[in-house]
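Only one structure is covered here, and it is reproduced in the block below.
With one protein chain withheld, the remaining protein chains of the complex are depicted in position.
On to chain A.
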(Lines give C-alpha, C1' and ligand atoms only; values in the text may rest on other atoms or scores of the structure.)
Protein backbone atom coordinates (compact mmCIF):
# COMPACT_ATOMS: atom_id res chain seq x y z
CA UNK A 1 0.00 0.00 0.00
CA UNK A 2 1.39 3.36 -0.97
CA UNK A 3 1.68 6.20 1.47
CA UNK A 4 -0.89 8.17 -0.48
CA UNK A 5 -3.32 5.26 -0.37
CA UNK A 6 -2.85 4.90 3.39
CA UNK A 7 -3.40 8.63 3.89
CA UNK A 8 -6.53 8.41 1.73
CA UNK A 9 -7.95 5.56 3.84
CA UNK A 10 -7.03 7.36 7.04
CA UNK A 11 -8.80 10.46 5.81
CA UNK A 12 -11.92 8.45 5.03
CA UNK A 13 -11.83 6.92 8.51
CA UNK A 14 -11.08 10.18 10.26
CA UNK A 15 -14.72 11.29 10.82
CA UNK A 16 -15.23 8.19 12.96
CA UNK A 17 -11.79 7.64 14.44
CA UNK A 18 -11.23 11.37 14.79
CA UNK A 19 -14.24 11.74 17.06
CA UNK A 20 -13.01 8.91 19.24
CA UNK A 21 -9.46 10.24 19.40
CA UNK A 22 -10.42 13.86 20.01
CA UNK A 23 -13.36 13.55 22.37
CA UNK A 24 -12.73 10.33 24.29
CA UNK A 25 -8.96 10.61 24.03
CA UNK A 26 -8.93 14.14 25.40
CA UNK A 27 -11.08 13.16 28.37
CA UNK A 28 -8.94 10.12 29.14
CA UNK A 29 -5.77 12.18 28.79
CA UNK A 30 -6.99 14.89 31.17
CA UNK A 31 -8.21 12.33 33.72
CA UNK A 32 -4.89 10.48 33.67
CA UNK A 33 -2.89 13.72 33.82
CA UNK A 34 -5.07 15.00 36.65
CA UNK A 35 -4.47 11.81 38.63
CA UNK A 36 -0.75 12.65 38.48
CA UNK A 37 -1.21 16.20 39.71
CA UNK A 38 -1.77 18.13 36.49
CA UNK A 39 -4.82 20.22 35.56
CA UNK A 40 -5.34 21.14 39.19
CA UNK A 41 -8.27 23.55 39.19
CA UNK A 42 -7.44 24.81 42.67
CA UNK A 43 -3.78 25.22 43.62
CA UNK A 44 -0.48 24.24 42.04
CA UNK A 45 -0.20 21.79 39.14
CA UNK A 46 2.78 19.47 38.78
CA UNK A 47 3.77 15.82 38.49
CA UNK A 48 3.24 13.77 41.63
CA UNK A 49 2.74 10.12 42.52
CA UNK A 50 1.21 11.11 45.85
CA UNK A 51 -2.43 11.04 44.68
CA UNK A 52 -2.08 7.42 43.58
CA UNK A 53 0.00 6.34 46.57
CA UNK A 54 -2.38 7.90 49.09
CA UNK A 55 -5.50 7.11 47.06
CA UNK A 56 -5.10 3.35 46.73
CA UNK A 57 -4.14 3.10 50.39
CA UNK A 58 -7.49 4.46 51.55
CA UNK A 59 -10.01 2.05 53.00
CA UNK A 60 -12.84 3.81 51.15
CA UNK A 61 -11.04 3.29 47.84
CA UNK A 62 -10.50 -0.44 48.31
CA UNK A 63 -14.07 -0.93 49.51
CA UNK A 64 -15.43 1.00 46.53
CA UNK A 65 -13.35 -1.09 44.09
CA UNK A 66 -14.52 -4.33 45.66
CA UNK A 67 -18.15 -3.25 45.83
CA UNK A 68 -18.27 -1.90 42.25
CA UNK A 69 -16.72 -5.09 40.90
CA UNK A 70 -19.32 -7.11 42.83
CA UNK A 71 -22.18 -5.04 41.37
CA UNK A 72 -20.72 -5.05 37.85
CA UNK A 73 -19.97 -8.76 37.63
CA UNK A 74 -23.11 -9.96 39.43
CA UNK A 75 -25.37 -7.76 37.31
CA UNK A 76 -23.72 -8.87 34.07
CA UNK A 77 -23.83 -12.59 34.82
CA UNK A 78 -27.37 -12.58 36.21
CA UNK A 79 -28.70 -10.50 33.33
CA UNK A 80 -27.19 -12.84 30.72
CA UNK A 81 -28.19 -15.95 32.66
CA UNK A 82 -31.80 -14.81 32.78
CA UNK A 83 -31.83 -13.61 29.19
CA UNK A 84 -30.72 -16.96 27.70
CA UNK A 85 -33.80 -19.05 28.63
CA UNK A 86 -36.08 -16.21 27.55
CA UNK A 87 -34.23 -15.86 24.24
CA UNK A 88 -34.54 -19.62 23.64
CA UNK A 89 -38.21 -19.54 24.58
CA UNK A 90 -38.82 -16.73 22.09
CA UNK A 91 -36.61 -18.30 19.39
CA UNK A 92 -39.55 -19.68 17.47
CA UNK A 93 -42.51 -17.31 16.99
CA UNK A 94 -45.77 -18.37 18.67
CA UNK A 95 -49.05 -16.55 19.22
CA UNK A 96 -48.34 -13.68 21.63
CA UNK A 97 -44.56 -14.00 21.41
CA UNK A 98 -44.21 -10.51 19.92
CA UNK A 99 -46.21 -9.01 22.78
CA UNK A 100 -44.22 -10.91 25.39
CA UNK A 101 -40.97 -9.87 23.76
CA UNK A 102 -42.06 -6.22 23.71
CA UNK A 103 -43.09 -6.30 27.38
CA UNK A 104 -39.80 -7.93 28.38
CA UNK A 105 -37.88 -5.20 26.57
CA UNK A 106 -39.96 -2.34 28.02
CA UNK A 107 -37.43 -1.53 30.80
CA UNK A 108 -35.06 -0.34 28.06
CA UNK A 109 -37.39 2.64 27.60
CA UNK A 110 -37.49 3.56 31.29
CA UNK A 111 -34.77 5.95 32.40
CA UNK A 112 -32.60 4.72 35.26
CA UNK A 113 -33.52 7.43 37.76
CA UNK A 114 -37.22 6.94 37.03
CA UNK A 115 -36.85 3.20 37.51
CA UNK A 116 -35.03 3.77 40.80
CA UNK A 117 -37.75 5.99 42.23
CA UNK A 118 -40.49 3.68 41.01
CA UNK A 119 -38.73 0.79 42.70
CA UNK A 120 -38.35 2.89 45.85
CA UNK A 121 -42.10 3.50 45.89
CA UNK A 122 -42.71 -0.23 45.65
CA UNK A 123 -40.38 -1.29 48.48
CA UNK A 124 -40.62 1.73 50.81
CA UNK A 125 -41.85 1.38 54.38
CA UNK A 126 -45.43 2.09 53.42
CA UNK A 127 -44.99 1.02 49.80
CA UNK A 128 -47.07 -1.40 47.79
CA UNK A 129 -44.98 -4.46 48.67
CA UNK A 130 -45.06 -3.85 52.42
CA UNK A 131 -48.79 -3.11 52.36
CA UNK A 132 -49.47 -6.29 50.43
CA UNK A 133 -47.32 -8.42 52.74
CA UNK A 134 -49.05 -7.01 55.81
CA UNK A 135 -52.46 -7.50 54.20
CA UNK A 136 -51.61 -11.12 53.36
CA UNK A 137 -50.46 -11.63 56.93
CA UNK A 138 -46.91 -12.57 55.89
CA UNK A 139 -45.49 -9.50 57.68
CA UNK A 140 -46.78 -8.47 61.12
CA UNK A 141 -45.77 -4.89 60.39
CA UNK A 142 -43.99 -3.03 57.55
CA UNK A 143 -40.32 -3.88 57.17
CA UNK A 144 -37.43 -1.65 56.19
CA UNK A 145 -36.51 -2.93 52.72
CA UNK A 146 -34.84 0.02 51.03
CA UNK A 147 -31.07 0.48 50.94
CA UNK A 148 -30.52 -3.13 52.09
CA UNK A 149 -26.94 -3.81 53.12
CA UNK A 150 -26.41 -6.72 50.71
CA UNK A 151 -27.46 -4.64 47.69
CA UNK A 152 -30.15 -7.16 46.78
CA UNK A 153 -32.54 -4.41 45.73
CA UNK A 154 -29.85 -2.73 43.68
CA UNK A 155 -28.86 -5.94 41.90
CA UNK A 156 -32.53 -6.68 41.23
CA UNK A 157 -32.94 -3.26 39.62
CA UNK A 158 -29.72 -3.62 37.61
CA UNK A 159 -30.91 -6.95 36.25
CA UNK A 160 -34.41 -5.58 35.57
CA UNK A 161 -32.89 -2.73 33.58
CA UNK A 162 -30.12 -4.66 31.80
CA UNK A 163 -31.60 -8.08 31.13
CA UNK A 164 -33.70 -6.75 28.19
CA UNK A 165 -30.52 -5.51 26.54
CA UNK A 166 -28.95 -8.95 26.81
CA UNK A 167 -32.22 -10.43 25.57
CA UNK A 168 -32.13 -8.14 22.54
CA UNK A 169 -28.66 -9.33 21.55
CA UNK A 170 -29.14 -12.99 22.42
CA UNK A 171 -32.52 -13.35 20.70
CA UNK A 172 -30.96 -12.49 17.35
CA UNK A 173 -28.05 -14.82 17.97
CA UNK A 174 -30.14 -17.87 18.94
CA UNK A 175 -32.54 -17.27 16.09
CA UNK A 176 -29.59 -17.53 13.72
CA UNK A 177 -28.91 -21.13 14.82
CA UNK A 178 -30.58 -23.45 12.35
CA UNK A 179 -32.94 -26.19 13.46
CA UNK A 180 -30.80 -28.74 11.63
CA UNK A 181 -27.89 -28.13 13.97
CA UNK A 182 -30.00 -28.49 17.09
CA UNK A 183 -31.84 -31.54 15.70
CA UNK A 184 -28.53 -33.18 14.84
CA UNK A 185 -27.30 -32.64 18.40
CA UNK A 186 -30.52 -34.13 19.74
CA UNK A 187 -30.23 -37.12 17.40
CA UNK A 188 -26.74 -37.71 18.74
CA UNK A 189 -28.17 -37.95 22.25
CA UNK A 190 -27.49 -34.50 23.63
CA UNK A 191 -29.94 -33.41 26.33
CA UNK A 192 -31.24 -29.87 26.70
CA UNK A 193 -28.43 -28.74 29.01
CA UNK A 194 -25.77 -30.37 26.84
CA UNK A 195 -27.23 -28.79 23.70
CA UNK A 196 -26.99 -25.43 25.40
CA UNK A 197 -23.38 -25.94 26.52
CA UNK A 198 -22.04 -27.54 23.36
CA UNK A 199 -24.10 -25.94 20.60
CA UNK A 200 -26.05 -22.83 21.60
CA UNK A 201 -23.54 -21.13 23.89
CA UNK A 202 -20.53 -21.59 21.56
CA UNK A 203 -22.53 -20.35 18.57
CA UNK A 204 -23.81 -17.28 20.45
CA UNK A 205 -20.63 -16.49 22.32
CA UNK A 206 -20.14 -13.19 20.49
CA UNK A 207 -23.55 -11.89 21.58
CA UNK A 208 -22.86 -13.22 25.07
CA UNK A 209 -19.54 -11.37 25.20
CA UNK A 210 -21.11 -8.13 23.99
CA UNK A 211 -23.90 -8.41 26.57
CA UNK A 212 -21.57 -9.24 29.44
CA UNK A 213 -19.15 -6.43 28.61
CA UNK A 214 -21.67 -3.66 28.03
CA UNK A 215 -23.74 -4.54 31.12
CA UNK A 216 -20.60 -4.93 33.23
CA UNK A 217 -19.28 -1.49 32.26
CA UNK A 218 -22.62 0.19 32.97
CA UNK A 219 -23.15 -1.52 36.32
CA UNK A 220 -19.53 -1.03 37.40
CA UNK A 221 -19.87 2.73 36.92
CA UNK A 222 -23.35 2.95 38.48
CA UNK A 223 -24.14 6.14 40.34
CA UNK A 224 -27.90 6.62 40.00
CA UNK A 225 -29.11 3.33 41.44
CA UNK A 226 -26.47 3.32 44.16
CA UNK A 227 -27.32 6.77 45.52
CA UNK A 228 -31.04 6.06 45.42
CA UNK A 229 -31.56 2.47 46.50
CA UNK A 230 -28.05 1.13 47.12
CA UNK A 231 -26.76 0.15 50.55
CA UNK A 232 -25.75 3.13 52.68
CA UNK A 233 -22.80 1.23 54.14
CA UNK A 234 -21.13 0.92 50.74
CA UNK A 235 -20.07 3.38 48.07
CA UNK A 236 -19.62 2.71 44.38
CA UNK A 237 -16.56 4.04 42.58
CA UNK A 238 -18.68 6.65 40.77
CA UNK A 239 -20.16 7.75 44.09
CA UNK A 240 -16.73 7.91 45.69
CA UNK A 241 -15.35 9.90 42.75
CA UNK A 242 -18.19 12.42 43.11
CA UNK A 243 -17.55 12.61 46.84
CA UNK A 244 -13.97 13.65 46.11
CA UNK A 245 -14.89 16.09 43.34
CA UNK A 246 -17.55 17.79 45.48
CA UNK A 247 -14.84 18.62 48.00
CA UNK A 248 -12.60 20.18 45.38
CA UNK A 249 -10.23 17.19 45.40
CA UNK A 250 -10.00 16.89 41.63
CA UNK A 251 -6.74 14.94 41.60
CA UNK A 252 -8.09 12.37 44.06
CA UNK A 253 -11.30 12.15 42.04
CA UNK A 254 -9.20 11.56 38.91
CA UNK A 255 -7.45 8.63 40.61
CA UNK A 256 -10.85 7.02 41.18
CA UNK A 257 -11.98 7.92 37.65
CA UNK A 258 -8.90 6.38 36.04
CA UNK A 259 -9.36 3.31 38.23
CA UNK A 260 -12.91 3.04 36.96
CA UNK A 261 -11.74 3.23 33.35
CA UNK A 262 -8.95 0.71 33.95
CA UNK A 263 -11.32 -1.73 35.65
CA UNK A 264 -13.82 -1.33 32.81
CA UNK A 265 -11.13 -2.17 30.28
CA UNK A 266 -9.57 -4.99 32.28
CA UNK A 267 -12.94 -6.45 33.23
CA UNK A 268 -14.15 -6.33 29.64
CA UNK A 269 -11.05 -8.11 28.36
CA UNK A 270 -11.34 -10.69 31.13
CA UNK A 271 -15.03 -11.36 30.43
CA UNK A 272 -14.37 -11.64 26.70
CA UNK A 273 -11.42 -14.01 27.17
CA UNK A 274 -13.08 -16.17 29.83
CA UNK A 275 -16.32 -16.58 27.87
CA UNK A 276 -14.38 -17.39 24.69
CA UNK A 277 -12.11 -19.90 26.46
CA UNK A 278 -15.03 -21.48 28.31
CA UNK A 279 -16.83 -22.36 25.11
CA UNK A 280 -14.03 -22.65 22.56
CA UNK A 281 -13.08 -26.11 23.75
CA UNK A 282 -16.65 -27.31 23.54
CA UNK A 283 -16.87 -26.06 19.98
CA UNK A 284 -14.12 -28.37 18.74
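As a working rule, a contact is a pair of C-beta atoms (placed from the backbone, for glycine too) under 8 Å apart; a residue touches a chain by one contact, two chains touch by 3 or more; residues count from 1.
Note that contacts and distances are computed from a predicted model.
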Quiz prompt | Omitted chain, identified by the protein name its UniProt record gives, among "LysR family transcriptional regulator", "4Fe-4S dicluster domain-containing protein", "Acyl-CoA dehydrogenase" or "Metallophosphatase" | solution = "LysR family transcriptional regulator"
Quiz item: Touching the left-out chain: which of A:204, A:228 or A:259?
Solution: A:228
Quiz item: Considering the whole complex, which of A:45, A:74, A:124 or A:198 touches the chain not shown?
Solution: A:124
Quiz prompt | Residues of chain A in contact with the chain not shown | solution = 41-42, 58-60, 63, 124-126, 142, 144, 146-147, 149, 227-229, 232-235, 239, 243, 245-249
